[in-house]
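Okay, so here's the structure we're looking at.
Every protein chain of the complex appears in place save one, which is left out.
Let's look at chain A:
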Amino acid sequence: MWLVALKSSWRQSFQLMTRYMFNMVSGLVTMYIIFLMLFFGVKAVGGSALNLGDTLEGLFTGYVVWMIVIIGYQDLAYGVTNEAQTGTLEQLYLSPVGYRWLAFFTQLFNSLIYLTEITVMVVIMMLTTGKWLHLDLVSVFPLFAAVYAQALGLGFALAGLALVYKRIQAFFQIVTFGVIGFFFIPWDRFPWAKYLPFAMGRYLLEKVMAGGLRLWQLDGSDILVLLISTGMYLGLGILAFSAGESRAKAKGFLGQY
């Protein structure tokens, strides 16, 4: 049943994707433009005041991490509202696979699509900016996976919110940019900031991608922080989602928009 469901979900995602192609392309173009603005803006001002690392490579990494975060959470978060609007949310809830898994399947599909596109885009960016990152897959992949898992947690939490507070998309827009705030808070003044979502992931990825370190050259305690926060945020996110779900079911407005 799971395999059939996964296959159906991905086939449907693909079909929907081809019908909503314009949205996706325009999304990517927007992301690229924002990057260019950031990059050349910071280049002009000088980025050393922030915790973004002193280098443009640091900024570059930050941006890539940010994109991973976005592709990790946005389909989950917007999914609830979108399905409620198309009038299919309750139908998805009837599936024995369960909505959260279906949502995860869709999220995964879209992430894979985005990932391919982002890879292409990163190369384009590297060409645009002349900054080259170290893409050592063995080191980069686990770190990205951790960031991605944290983003899933965020996505589930936001999806739970969307189940209860229906018209909340404006808030998601804020979150999208608010996430960057987690990168900016300097750790020397606020040591707890390294436990914030994505903060440690970004820090370690910068070391790898900009600094050229390998995974095993990283600080063990930092990796521990990363693992703990990843487990915590994913768990909390799913918990928040469950809470939103039972509230919507108790109130009887699961499918409403």
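Worth pointing out:
Keep in mind that, in the parts below, contacts are C-beta pairs under 8 Å (C-beta built on N, C-alpha and C of every residue); 3 or more make two chains touch, one makes a residue touch a chain; residues count from 1.
We adopt the following convention: contacts and distances are computed from a predicted model.
Note on the omitted subunit: UniProt lists it as "ABC transporter ATP-binding protein", one of the names in "3-isopropylmalate dehydratase small subunit", "histidine kinase", "ABC transporter ATP-binding protein" or "Sarcosine oxidase subunit delta".
The residue touching the chain not shown here, chosen from A:L56, A:L92 or A:L143, is A:L92. For the chain left out of this panel, the touching residue among A:L38, A:M67, A:L102 or A:V175 is A:L102.
Interface with the hidden chain, as seen from chain A, comprises residues 1, 4-5, 7-9, 11-12, 15-16, 19-20, 86-88, 90-98, 102, 246, 249-252, 254-255.
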